[in-house]
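Shown here: the complex without one of its protein chains, the others still in place.
Going by the order they are written in, the chains are A, B and C; count residues from 1 in each one.
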Amino acid sequence: MKRNSVFAVAREAMRQHSGWRRTWANPEPKKFYDVIIIGAGGHGLATAYYLGKNFGITNVAVIEKGWLGGGNTGRNTTIIRSNYLQDPSAAIYEKARSLYEDLSQDLNYNVMFSPRGVMMLAQTQHEIRGYQRTAHANSLQGVKTEFICSARVKELCPIMNIDGPRYPVLGALWQARGGSARHDAVAWGYARACSDMGMHILQKTEVTGISQKDGTVTGVDTSRGQIGCKKLGMVVAGHASVVAEMAGFQLPIESVPLQALVSEPIKPCMDVVVMANTVHGYMSQSDKGEMVIGGGTDAYNAYTQRGSFHHLEETVRALIETFPMVSRLKMLRHWGGIVDVTGDRSPILSKTPLGNTFINCGWGTGGFKAIPGSGWGFAELMAKGESPLTAEFGLDRFRVGRFIDESVAAGVAH
Amino acid sequence: MLILNCPYCGRDKDETELTAGGEAHLKRFGPGSSDQDFEGYLFGRANPKGLHFERWRCAAGCGKWFHAARCTATLEIFGTYKAQTLEPPQVIKDAITAKRPGWSWRNFS
Amino acid sequence: MSTRLANYGRLINRAKAVNFTFNGKVFNGFEGDTLAASLLANDQMLIGRSFKYHRPRGVVASGGEEPNALINLGVEGHFEPNARATTTETFNGLTAESQNHFPSLEFDIGAINSKLARFLPAGFYYKMFIHPRSFWKHIYEPIIRKSAGLGKAPKSRDADKYEHYYHFCEVMIVGGGIAGLQAAKSAAATGVRVLLVEQTAHWGGRAPVDGVVIDGMPAQDWITVTLADLSVRDNVVIRNRTQGSGVYDHGYALAYERIADHTPGDGRPRHRLWRVRCKQIVTATGGIERPLSFAGNDIPGVMLAAAVRDYVLNYGVSPGDRTVVVTNNDDAYRTALTLKQAGLEVPVILDARAEGGGDLMGEAIAAGIRVELGRGIAQVLGGKRVTGLQICSQAGEGAVLEEIGCDVVAMSGGWSPVVHLWSHCGGKLNWDADQAMFRPDPNQPPLGADGAGFVRVAGLANGHLRSAAIVADASAQGFAAAKAAGGTTKRVVLAKAEDFEELPLSPVWLMPQGASYKLRSKAWLDFQNDVKVTDVQLAAQEGFESVEHAKRYTTLGMATDQGKLSNINGLAVLSKSLNAEIPDVGTTTFRPPYTAISMASLAGEARGELFQPIRKTPMHDWHDSHSAEWEPVGGWRRTYAYVRPGESVDQAVQREVTNTREKLGLLDASTLGKIVVKGPDAGKFLDMMYTNMMSSLKLGRCRYGLMCSENGFLSDDGVVARIGDQTWLCHTTSGGADRIHAQMEEWLQTEWWDWNVWVVNITEQLAQVAVVGPNARKVLEKLGGMDVSADALPFMAWADGKLGGISGRVYRISFSGELSYEIAIPANRGLEFWEMLVEAGAEFDAMPYGTECLHIMRAEKGFIMIGDETDGTVIPQDLGLNWAISKKKDDFLGKRAQERMFMDNPDRWQLVGLETLDGSVLEDGSYAIATGQNANGQTNTEGRVTSTYYSPTLKKGIAMGLVFHGPERMGDVLSFTRIGAAPVKAKIVSPLFYDPEGKKSNV
Partner (left out) sequence: MSDREFQGYVNVKQDTGQIMFTLRADLSSTKIKAAMKLATGVAVPKRGSCQVVAGCALAWMSPDELLVMAPFAQAEKLRASLDAALSEQHVLLEDVSDARAKFILSGTHVREVLAKLAPMDTHPEKLPVGSFTRTRFAQVAGAVFLEQDDLISVICFRSVQDYVYALFCDAASYGSEVLVRE
């Protein structure tokens, strides 16, 4: 594969860009792979990438029913942060965040990781205490965060209304090296790198069944025929329960729509990512100028990638209260994804009741930021049977009562 | 934006007047039950892509809990019924069969 | 030059001139103009700059599909960026500014990007700026970000008002063209309720400009008659300036009414968002004309053919003196004929079809217009304005046959039905190869609650191009919708329309067919986002084969027009590159809103005062007028502290604590949840709800109780009083009342429905005041009316009676460790009672106190607080509350959960008191540092602070926390984190810091 660089672009500019090759191959499926990953979202692709890069496992297929990156990876609000409260979460999200720092170089593909800073507003006494607690926890977890005062909030984000009157901003948890990235490019960059290693990304190929022998997986049925494998990773987010059922087990997961919207593009006016959990809305400005806005999930199961309209109304009213200028903008487009929410709102990276079969799901409303770390840890789990990054995220926790509950820090988890 | 008919007050209720309550017909397991049963009760969820039975409360309304048979993929409603039952009533089952012959959900079919 | 004609202008009122400014210059127009029409009338063709290359941009369309003519509209509280000049009605005093240029519209430095275009192909970001790493953050990204966006960011607060409206009907019809009007007529005749919305200020759509005749009348007359007919019907609601914005599940639809955009400041709401619920929707949304892809098609002066016609006929504006028409279909001939009739020059019609068109072509030739068949445009000439063009053969590679001068190019690539609303909720499309368009597939409609289709499409939107077919289709669709929605009449209302015979178009996706790379790299698809034919081809070459990938890689169709002009052409280029059929490549997903709608309309009335309800206690206003520092608690506002002049909030809190401990404090406790539980099975029920045994509580007595979730975690606490043989009153936390009440109802309705228990939430019926401190009894005795002595009313008892003439219930309970009474009185007398206490208490040094004082006092006593000591992961056992967990009961909510391995575990952190060695206050949320690190390199911990305060009573920092094996480690010293400072040492002590024997409360 041709290396990307400014020189490559300049050279190609002189010959009508005729030298650019495919970003990833479009191969025919083989009969058998050492590892099959179901789901070519960010997590599936990153898993495949680190299987190859860290463990030399390259006879891998990533099977995708639609177009790669078209699931939640392609429709999220791209907030990246690692200021989580609980140790296991902080570990995997910080691993991810630190990998994001060098991802463009590692993949030779600009994923536009933009550490512009993420702030989570404290608008009640309770939130102040929650975020201060997180700041303390982070200081021991190797995660750089700080609790900042409202004057500093205003300085970092001048368009914000910090005076209330309803919910004056009392301070914020600030992670300066949090930010965002170009979501599609993350999927494309990983896909390109996987394809380079000879892995197969099989798009428009739906897994419809899972075959097993003596309690161990042997392969998958797909819309393009049967494909065998030694090990299987299920990384299908909103469809986790559907695929798990093919393998004969049930998950502590509910699939619900989560929505986002963008405004029309305006000149830069906001350099940071802001999450306001009391009023429930969050916003950042993309490199193109739209305000990217998200809010809450639907309360009932659905697989529609749409969601109910009133959530958008709630989100927008919250944002107008927080950023009065939003009132005079227009909503350009809104859309939804299907997020996989677990019983304790934390992800599952685990062995399963089926032999040689692993599952990575439950990232719910907040897994984009985790993609590199999750891929790293899950690849290790699949290759070696265990990983310190994933150890606490096993399915067993729901049976024994060992939850990883992040909601305690007054937070939503985007 | 769902609209469901509340079987108690008889009104068509907008989704924003209702509270969703998750999967219906879960059996409660208390002290003495196995870890597995208890885990299933608290966390194991059918979460199907298709026909589902779920609980709703007529929150900004008569306040009553009721059940709905709904498709999670098309959002079609097959019927709503009162919550004081361990199993969907036959009329609901028939209504589903008319549209989705051969259906099954957990132990019901 | 573009100018106002002396004739024509069916939509303008020449008697009413209006003045407006553009970039500071004063222009005039007429009432009824759109801003685009007014600007063109003043020869202002250049209106803005494109997104990426800052290319000059002028008006290309005449409606909501406009990608180019976007402006900063209005000032201050009425400012709006990215307003479309084509859908902005001109009014007196309007101010507009062009966007996305520096320093000026005419001279824009950013236009250098255009010169660099070849270095900035689709996806160039992804391939560049990779090395060195730090350059991205510090150099590249800031530059990219700086050039982002189009309109200015608004600065002032919105000065307008907005509202919502819920509308119910059987049939909603979107689009007020002849199809929509006819569908409405047909549906209305069945008697069902019909809502008809039209986004523009005018009815009738394209028909009047296209010379259609219906029922023997000119279209305009038919429209007038039809509207009159509809307006008098009770069952019809019609609205113009109202866009059908989105179609959602179960017959929900949004309509966006722009009430006062053209009359700002007249006191009416600016926008109204209609939240429609209907049984059937008919979308009669017409069509959008397609541009053609030829080099230079983005130069100002290149316009859609129908738009050129609209400007002439609707507004009496001629976009130019010499217009070349380029087309692949008959409809554009109408434009040539119109221009000719208006006395303007049409040097040539270039028809890409080798065989040409039908009757309309004949008319054009008869009118003396030169028609060239099989011809196209090699390249348009000009910079900020068209100056001419080069003609080539459509079949060739662009060899120039002739150069011709002109100032407008009217292009038409055929029509695409507006299928957006059909598609929003899942309606599928068919490819109609003959007409080269996507049309709704009637067999795959969006499905409603009953599983049947609930959207139908009528007219041009349904793929019918000829008026006869359009009105026939509309009659049928309107009728079918009404029938499906319960309409009863059997009569279909028919109409008959006539227009010219037309020959089919011949699809042209690239002009000329074999255009060279150089030409293709100047052939625009997405005018706003600067996506050219070569960009889509590059995407295909690089493997972005899915149309969704190509969209995201090139940004095609992601601009403010959402690809209304560009998508179909881009899609065709993509399919060609992939050697695939157009329907196999498919479209991108259509998402609401149809065109952008104001954020403010989404919020509706919920702004300012009405942003969210504030729950107020009966004494709220008193607190407000006594300098309460507010704290939001579960929808309520509670007083955090009453800050006196010259005091800091902290000082106020200290004062309140000391005064309450030493003298007398008054707390408004009205927000406390109060739930009455009654019935033969009420005791049994409460034994399930609480971890304690409540059935055994004696009449007249109170007991502190705990509630857990089924998952075992502590969720609420409060005092329960037995107030009757079968009746209990449960107090909950302020934030918990509604939740606990709902949970009780839920268990009773869905699990134990055979138990005889009634529950009523009486939280708001009662005001509650805590009278706390050594002087508490004195002040109550002063009020008089009942015996509140220790004998008559011992600790943890309650009694009914009168105090100061007001009936109430008095509880001897204490959350502060002081002598304390909580008194519940009817809410309507709450304020009176409170003021009475303040007055009577004056001689005992009564002072009101707030929540922070309450928190400190309870912490001094080691009482837990839900939300501080608990966070959803804590079980009562962690907090040393085993005494409140009944061992006798077989079952209660959370019992089974607490038996699981990780709950029934001695290693769980447990509640202790903490005291720093130096008396300082531990930081909120601080963690106790243990030795070593875990497998992920994180420092180990052995506990954390749950509450921490400076105790004015003990004059030092006190804290509570959860610590590994804490209660067994009394006296151990731990090291606690501080932010930005070295850890601090604290000793494990009993959490009972103050009056451990409880002597003060039990007097």
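As a working rule, a residue touches a chain if its C-beta (ideal position, glycine included) is under 8 Å from a C-beta of that chain, and two chains touch if they have at least 3 such contacts.
Treat the numbers as computed from the prediction; the structure is a model and nothing was measured.
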Of the candidates C:109, C:614, C:790 or C:917, the residue in contact with the absent chain is C:614
The listed residue (C:765, C:882 or C:905) that touches the chain absent from the view is C:765
Full-complex touch with the removed chain, picking from C:309, C:623 or C:678, is C:678
Only one of C:636, C:713 or C:798 touches the unshown chain, namely C:636
Subunit B positions in touch with the non-displayed chain are 8-12, 14, 16-17, 59-64
Logged for subunit C, residues touching the omitted partner chain are 161, 163-168, 193, 234, 237, 266-269, 272, 275, 277, 605-606, 609-610, 612-618, 635-636, 676, 678-680, 727, 756, 758-760, 762-766, 826-828
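Rule of thumb we're sticking to: only the chains that are shown with their structure count from here on.
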Between the Cα centroids of subunit A and subunit B the separation in whole angstrom comes to 31
Cα centre of subunit B to Cα centre of subunit C, whole Å, reads 29
Per the C-alpha means, the centres of subunit A and subunit C lie apart by a whole-Å value of 22
Going by residue number, subunit C touches two or more other chains at 248-249, 252, 711, 897, 900
Residues in subunit A with touches to at least two other chains are numbered 304, 308-309, 399-400
Subunit A partner, complex, touching residues on subunit C are 51, 79-82, 118-119, 121, 124-131, 133, 136-137, 141, 144-146, 148-155, 157-158, 246, 248-249, 252, 254, 275, 425-426, 517, 521, 534, 538, 541-546, 548-549, 552-553, 555, 560, 562, 589, 591-593, 596-600, 602-604, 606-607, 611-612, 614, 631-632, 640, 711-712, 852, 867-868, 871-873, 897, 900-903, 923-927, 929, 934-939, 941, 944, 977, 979-980
In the complex, subunit B touches subunit A at residues 1-2, 15-16, 19-20, 22, 35-36, 39-40, 42-49, 52, 54, 72-73, 75
The subunit A residues in contact with subunit C across the complex are 4-6, 8-10, 12-13, 16-17, 20-26, 66-67, 69-70, 74, 87-88, 90-91, 95, 101-102, 104-105, 108-115, 123-126, 128-137, 139-142, 146-147, 159, 166-167, 182, 184-185, 188-189, 203, 263-269, 278-279, 285-289, 304, 306, 308-309, 312-313, 316-317, 319-321, 324-335, 388-389, 391, 397, 399-403, 405, 407-408
